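Sharing a structure here in structure tokens format.
One protein chain omitted, others in place.
== chain A ==
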């Protein structure tokens, strides 16, 4: 695995950064024959642990397809993804599912909480999938809810929570089993500005840590300041990779600074 020093990371400048996820000549095509549509064009991208990487770009540029492949939910047409040193192509069937259960956490745009379960019960689902006894899983889920500031709403059902609170439950669920890869798909898209910033702050605080890759797909320029690194995509290609500006900048400043720090 490559070890790189990120030159201008605003937060993680002290420790060396390791590549956690590496995409190697990644191609994804949908359809057959004349209807074949290439969505990803031989992408070579590295994602570093201990960093929050933003994946941005217009709709249909391939962001979601890319994170679906990285998370093992879709298979590439060609190329490979190296996940913490393991080529994904070596993980087939049950192995890939187990790998995903143990190593990947998801935060979805629409939260995807199970409506029949309370906040605590929702959070403990990834632990139950791994076979952790329910009593232990519930204890750990409560601790995780406490970390995201929802200890007082532990017994609430999703319908009783605001959008921001539901997304915080989803973040707790994504992290409760301490995954090495956290994939967030538009986590602030369904939230108002304040809630969006709170959610991003939370992702930044509780998820970024050594040994963990955090990828956030977003359209929301208001939250760009929370990233350590931003990868811009367009039409299935990476058009720009830049390091993060200061989180105290305004949105327009953030965008312009990202633009000025092209490293691609």
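One rule holds for everything that comes next: contacts are C-beta pairs under 8 Å (C-beta built on N, C-alpha and C of every residue); 3 or more make two chains touch, one makes a residue touch a chain; residues count from 1.
What we mean here is this: contacts and distances are computed from a predicted model.
A.B. asks: When you check the chain that is not on display against UniProt, which of "Cytochrome oxidase maturation protein, cbb3-type", "ABC3 transporter permease protein domain-containing protein", "ATP synthase subunit a" or "Sigma-70 family RNA polymerase sigma factor" does it turn out to be?
C.D. replies: UniProt lists the chain left out of the view as "ABC3 transporter permease protein domain-containing protein".
A.B. asks: Would you indicate which residue among A:64, A:165 or A:218 is in contact with the undisplayed chain?
C.D. replies: Result: among the candidates, A:64 touches the missing chain.
A.B. asks: Which of these, A:27, A:74 or A:190, touches the one chain of the complex that we don't see?
C.D. replies: Once the missing chain is taken into account, the touching residue is A:74.
A.B. asks: Which parts of chain A are in contact with the chain that was left out?
C.D. replies: Residues 64, 67-68, 71, 73-74, 94, 97-98, 100-102, 104, 106, 108-109, 112, 114-117, 121, 125-126, 128-130, 134, 185 of chain A touch the chain that is not shown.
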